[in-house]
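Of the protein chains in this complex, all but one are displayed in their positions.
Let's turn to chain A:
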């Protein structure tokens, strides 16, 4: 699924209840609604315009349902995504295992998709350190291993949420710029070397 309306497709993945929809709500509407929470049905789409330097980038954010029911269908939501925000609940270690599942899935099916690990509900840790169920350094090591960025966010306080999506937008711009450069300005040694040397000798 791709559309001209958006520049970059971003998909949110993760176990149900980790707070993907709240993250989108914070990012798109700058607000947080304390429960009752409702399961996302299928997936919800929100377009968010970000500015990177003097450019604007429209992120098409897909907030997917965490329920296993939609797992078989998740491909349609992450296919062609330029970035995936894989969420886990900082207080729930099982949700991190689920995050690893999604990372594997992306690595196997969507090579071109950059991965952002996002530990959610960090405000709960502010209240009580002992609530942490996923060790920061373990995740950092894992993130390095899979070449992913790591954020610990709170949709309630807004902590690191903007940073996360800003980073996604920036990476998109830089990555795309890099891609354009390699495509158009790259030196193709195999074919153009003769011409290069030829022109060189004449000037």
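By our rule, contacts are C-beta pairs under 8 Å (C-beta built on N, C-alpha and C of every residue); 3 or more make two chains touch, one makes a residue touch a chain; residues count from 1.
Rule of thumb we're sticking to: contacts and distances are computed from a predicted model.
When the listed names "V-type proton ATPase subunit F", "Vacuolar fusion protein MON1 homolog", "Coatomer subunit epsilon" or "Actin-like protein ARP6" are checked against UniProt, the chain not shown comes out as "Vacuolar fusion protein MON1 homolog". The residue from A:39, A:56 or A:140 that touches the chain not shown here is A:39. Panel shows chain A; residues 1-5, 16-17, 21, 24-25, 28-29, 35-46, 63, 65-70, 73, 76 of it touch the chain omitted from the view.
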